[in-house]
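One chain of protein is taken out of this complex; the other chains stay put.
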Amino acid sequence: MESSVSIKNLSLDFGSVKVLQSLDLEVARGEFIVLLGPSGCGKSTLLNCIAGLLDVTEGQIFIGGKNVTWAEPKDRGIGMVFQSYALYPQMTVERNLSFGLRVAGMPKAEIEQRVNRAAEILQIQPLLARKPANLSGGQRQRVAIGRALVRDVDVFLFDEPLSNLDAKLRSDLRVEIKRLHHRLKNTMIYVTHDQIEALTLADRIAIMKNGEIQQLADPHTIYNRPVNLYVAGFIGSPSMNFLEGTLNAANQTFVADDGTVVPIATYQFATPVSGSTKAVLGVRPEHIVIGEEAKSKPFNQEVEIEIVEPMGSDTLAWTKIAGKAVTFRCDSDVVITTGQKILVGFDPARGSLFNAETTNRI
Amino acid sequence: MAVDTLEPRGMRPRPFFTPRKIIIYSLLFFVSVYYLFPMYVMIVTSLKDLDEVRGGNIFALPVRFTFDPWFKAWNSACTGLYCEGLKVGFFNSVKITVPSVIVSVLIASINGYALVNWRFKGSEVFFVILLFGSFIPYQVMLYPMVIILRELKMFSTLQGVILIHTIFGMPILTLLFRNYFASLPPELFKAARVDGAGFWRIFFQIMVPMSLPIFVVAMILQITGIWNDFLFGVIYAGNQNYPMTVQLNNIVNSTQGVKEYNVNMAATILTGLVPLAVYFISGKWFVRGIAAGAVKG
Partner (left out) sequence: MGHLSMADATLSAQSKPEHATRPSFLRNLLLKNLSAKIAALPMIVTVLVVFVGCSAWSVYYSFTNSGQLPSGKFVGFAQYERLFHTARFIGAAKNLAMYGVMALVFTMVIGFLLAVLMDQKIRFENTFRTILLYPFALSFIVTGLVWQWIMNPNYGIEKVLHDWGFTNLHFDLLNNGNTVIYGLVIAGLWQGTGFVMVLMLAGLRGVDEEIWKAARVDGIPTWRTYLQIVLPMMRGVIVTTLVIVGSGIVRLYDLVVALTQGGPGFASDVPAKYVYDYMFGRANLGQGLAASTVMLVTVAIILIPWAYLEFGPKKNK
């Protein structure tokens, strides 16, 4: 596939602090990439480097096949949408959209045509004469997207565009952005700390930590086959349950630290293993089943329910397996109560095994 | 990928001297020179003897280096009435500034605290009038205040001028404290109320210890402001209590006798020394003070 944005061996230091470390990233034309991570992981910094708002220390950036490592932001063929909208407050929406084009000396007719097209796509025609102060948060964000749109560029950069909106509006605009991507088919690079946004929007997610990409894959792979403990723990809410123990390749068992034995014959190893190693077994809450269904699973055990949290659509229960606090999710119709004894089980095929030392997937 | 090595890679090349940088720094240099040269002129003039002052130019460094003008300014410069030097004014200024700063800061901090946490009917109205009052030209209130002080038997006394400084410092200081206290989490105050603490206990045991920075800012503002005052000192303090600024003006602008420019400049520096010391020691706090004072509540 043709590459739209290509980052080669990129590093950025602020003094002695290494913010980005020898980072490589290939983004295909029309792809929607989400950079996901906690604050301070370098995701926004990376986006600013792509935009040319920060100078890199090492490495190269290509956009549309052109080396733009030293290019000014305006010459990179990018449009950018910011968290705080960054609209020019004293200008009308129409001026906000057209200001950059006017400064660039574009003919009036073309400016008008572009502004109208952007306004039509984003359905902000009625707002063109207003000033940002008289717009709602959602409307402002549309205008901010519009300002990127009129630039008629191949690559859109989003820097946490929905973080300042309330939950309801956020999910509405999320769908909008997805729709926009389907319609425009531009390359989009989207920074967020919200994993729901990442999972719903992305063609591929890059999970970042300490200035490095931990895993770059489609949402399904990220969720089901995390490459290391960090990714496994970061994605999913409530997060994955972890049991520590020893993996015996010979008799295909995982023995938890308290002696509980989990047969793992069904597990698909990422790398061939032999002998015995310290390992961590991860199971997502929704992969633990109860009652009759649990009986057929390779591992099952009777446990006592400690806390029950009804969430509406489903119910979250807390218990202990192998001495570790474990949560599992069950249908909200199932009646479970605190103190109840119940049979729970899971299939290790749906779980993840990690090397306890390297924290990488086995 | 042999081509890559020739292409842009890594840090954008940034020459040490760009036209932009040269323009910026040379502008800053010339501006700095403009701001610094009066200080330079003052210092060099105060270190020359009178012949050299008259003969040379004001930018020249002293040839016959002397501290005599400084001693004379401090000990025996004449104001036209008497010749006891600036030291009289210095100690008067100390006697005015120290109590004025303490009283005005104390009262304004209590005002600010009451305005934020103990609002009563009309408290905001008083505050708004107080703020607008700070814009009333002093000349409007000068004479009625003379009458009031006379009635209180405080006209031409230290107490009188201290009272005046407390009154006219109140708007800006109250604003300063009010804004600061309003920025503290209100839960703190509520928790103390629930614990049964009263007005004064909450103020002295919770608010004051949390507000040292703003007290420092207020003190800086007041020390420089009161030390630099001329108008109130000349009207309300009385001859025997004239602050340093008034005495300095009397020394320099007195019409009798030979003009001793070197002594005048030494006296001028001496008068500016206290606020300058406060300014240089406090650094960013001073900036914070004037910026905070300008931000409306």
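Points worth noting:
Order as written gives the chain letters A and B; numbering starts at 1 within each chain.
One rule holds for everything that comes next: a contact is a pair of C-beta atoms (placed from the backbone, for glycine too) under 8 Å apart; a residue touches a chain by one contact, two chains touch by 3 or more.
Bear in mind the structure is a predicted one, so any value in this text is a computation, not a measurement.
Residue-wise, the contact with the chain that is not shown comes from A:147, picked out of A:147, A:204, A:297 or A:329.
For the options B:79, B:92 or B:117, the residue in contact with the chain missing from this view is B:117.
Across A:63, A:78, A:145 or A:165, the single residue that touches the chain missing here is A:78. Only one of B:71, B:215 or B:261 touches the absent chain when the whole complex is considered: B:261.
Panel shows subunit B; residues 24-25, 27-28, 31-32, 34-36, 38-39, 41-42, 45, 53-54, 57-59, 107, 110-111, 113-115, 117-121, 123, 126-127, 129-130, 132-133, 135-145, 147-148, 166-167, 170, 174, 190, 193-194, 196, 198-200, 224, 227-231, 235, 245, 248-249, 252-253, 261, 264-265, 268, 271-272, 275-276, 278-280, 283-284, 286-287, 290-291, 294-296 of it touch the chain omitted from the view. In the full complex, subunit A touches the omitted chain through residues 48, 51-53, 72-75, 78-80, 82-91, 99-100, 103-104, 133, 147, 151, 159.
Definition applied: only the chains that are shown with their structure count from here on.
For subunit B in complex with subunit A, the residues that touch the partner chain are 4, 7-13. Per the touch definition, subunit A reaches subunit B in the complex via residues 55-60, 67-71.
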